[in-house]
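All protein chains of the complex are present and in place, except for one that has been dropped.
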Amino acid sequence: MATVKLWTDEDVARDPAVKAVFDDIRTTRKSDFVNDFWRGLAHDAGTLKRVWEGLKAIMIAPGALDPLTCELIYIAVSITNGCQYCIHSHTAAARAKGMTDGQHGHMLAIVGMANQTNALVTGLGVAPDDVFLVR
Amino acid sequence: MATVKLWTDEDVARDPAVKAVFDDIRTTRKSDFVNDFWRGLAHDAGTLKRVWEGLKAIMIAPGALDPLTCELIYIAVSITNGCQYCIHSHTAAARAKGMTDGQHGHMLAIVGMANQTNALVTGLGVAPDDVFLVR
Amino acid sequence: MATVKLWTDEDVARDPAVKAVFDDIRTTRKSDFVNDFWRGLAHDAGTLKRVWEGLKAIMIAPGALDPLTCELIYIAVSITNGCQYCIHSHTAAARAKGMTDGQHGHMLAIVGMANQTNALVTGLGVAPDDVFLVR
Amino acid sequence: MATVKLWTDEDVARDPAVKAVFDDIRTTRKSDFVNDFWRGLAHDAGTLKRVWEGLKAIMIAPGALDPLTCELIYIAVSITNGCQYCIHSHTAAARAKGMTDGQHGHMLAIVGMANQTNALVTGLGVAPDDVFLVR
Amino acid sequence: MATVKLWTDEDVARDPAVKAVFDDIRTTRKSDFVNDFWRGLAHDAGTLKRVWEGLKAIMIAPGALDPLTCELIYIAVSITNGCQYCIHSHTAAARAKGMTDGQHGHMLAIVGMANQTNALVTGLGVAPDDVFLVR
Partner (left out) sequence: MATVKLWTDEDVARDPAVKAVFDDIRTTRKSDFVNDFWRGLAHDAGTLKRVWEGLKAIMIAPGALDPLTCELIYIAVSITNGCQYCIHSHTAAARAKGMTDGQHGHMLAIVGMANQTNALVTGLGVAPDDVFLVR
């Protein structure tokens, strides 16, 4: 599937704004491979640049959370949204950052449990206890 | 709100199966406080016991992921599902386990970014690259 | 909250198209009470009529599923979407149609379990087995 | 995939209620092509008729919003629900109604941004400001 | 797709904890066939056992709701989450438990209607009527 044509490297080469982002992706990741998400996003150079720079700031630059934890959180969101692209790409990224099978299984168990208790408490219609509120 | 009456400690005392779970919650957490989720779930002793034991195994027993990382993943799912009860209770739990404001902000930024890129790749309809698939 | 003003009976009386639907709701349900969903929807007589007639055909007219089963399915969807209005109104409707506490608890347990396994299988990225496909 | 057999034109010809809807789809759209959504829905003539007439009233009959804006809103919902069928069919419909690549990209950017800020504000647990409420 | 390798019977035979669950699945269901969800979950024997025992208690053991109603509720959740695996497997299970085409169509109509009214009432921002609240 795909609702747009994915840009080849030839297409990218013809658009300097897109090429600048692709070059930065390649340099930052130290890899020539650019995955299809960016090739679909290339139709809109502004969004491409904004999303890439946001991802770089949040997922690649040093932050309060370590890189593997960042990937686990990303996968948890992607599973809950049912986004197979992001589940697959970020599971691969997590493995590349050292995720063990045990950590993968633990994360999946938490995501399953959270989805279960989210549903239960929502069905019960219970409001947060006072003690959980920030004043 | 609430679609059921929340059980008071007096209600709990009258049902041995429910009381056994509440006792275990108090012992395990080393606290007399039992939050309202469990008081809503008390109507169904079987589900109460099953969910508590699942949570204990996944979120409290030692596992492949450390306790704070578990909470961050739990919050990420709860935000994506829009479950205010679990967002509030697990944000409080994460703080009790040492989450700093910086880690909270980083987690929120990742959850926001993942929701954004999930939507973008879904709207583009892009399938996972071959390289991400497990054979 | 509310993004629109809810129509009072006086407002309704001034708009014959809206009044006709409100009259039919009251006659069909054999009750003078009209809940706030319809008072919010009254701003758009076309949607009001279309939605009411759809609901009447699916949830009130005799069908392949009995009325209580219909309500349980409705609640299951509403929980999964996190819609507190529909959770509360349809839990009340299910009780009025004879839902026992045991049935309520069983339904909640299924909804929790389904949300859990939906997440697990989505995170695993497993495709439906051939045997489940309709040819 | 598919959980039901899709009706061929021969199947349709044998059921007058279904055929009447298919005829109206063809006449209204001025095209002989009927897409697979309707062929799946054909198992239930009542739902088929109700959904088609609702769609015709909302998406085809003249309304307060122009046809292209209607399609953009439809796509935004479908992306957020992760419904690839509707994303693909309504992206095609939007293009047929004149959607430019620039408008497609702008819509995608908004959908991504809204999903991001929905998550952020939900994670912060912030209630709507008083000034946004309708009294 | 799949983010993990699916376990074959040979893999299962090498892990006694996993084999015990697979044996129980086969005995309980009186069938040698074990579907791919369990083969993906086999990587984590603890989650495998916990989820199977939960499902057995909720979906197979006698409960307040009959087995077909349980499946309909399960499908309703799975559709709302967009989980094709569970939609396909539980639609097949419902048919095996006697679901007629009429019941399937009725369930789908309810799920569609509930998703529609969930969205409408959410967009209107209407709070549950007092009469729906449990005191």
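To keep things simple, chains are lettered A, B, C, D and E as they appear, and every chain counts its residues starting from 1.
Rule of thumb we're sticking to: a contact is a pair of C-beta atoms (placed from the backbone, for glycine too) under 8 Å apart; a residue touches a chain by one contact, two chains touch by 3 or more.
Keep in mind the model is a prediction, meaning the values are calculated, not measured.
S.K.: Among the chains in view, which touch the chain not shown?
M.R.: The chain that is not shown is in contact with A, B, C, D, E.
S.K.: I'm checking contacts with the chain that's been left out. Which of E:Ala42, E:Leu68, E:Ala93 or E:Leu120 qualifies?
M.R.: E:Leu120
S.K.: For chain E, which residues reach the chain that was dropped from this view?
M.R.: 75, 79-80, 82, 84, 87-88, 91, 108, 111-120, 122-125
S.K.: For chain C, which residues reach the chain that was dropped from this view?
M.R.: Residues 1, 3-4, 43-44, 46-47, 51, 77, 81-83 of chain C touch the chain that is not shown.
S.K.: Contacts of chain A with the missing chain: which residues?
M.R.: Here the touching residues of chain A are 1-5, 46, 50, 54, 57, 128, 133-135.
One rule holds for everything that comes next: only the chains that are shown with their structure count from here on.
S.K.: Look at the interfaces A-B and A-C and say which one is made up of more C-beta pairs in contact.
M.R.: A-B
S.K.: Can you give the whole-Å distance between the Cα centres of chain B and chain D?
M.R.: Centre-to-centre distance between chain B and chain D: 34 Å.
S.K.: So, what's the distance in Å between the C-alpha centres of chain E and chain B?
M.R.: About 20 Å separates the centre of chain B from that of chain E.
S.K.: What positions in chain E touch 2 or more of the other chains?
M.R.: 1-4, 46-47, 51, 54, 77, 81-84, 88, 91, 105-106, 109, 119, 128, 133
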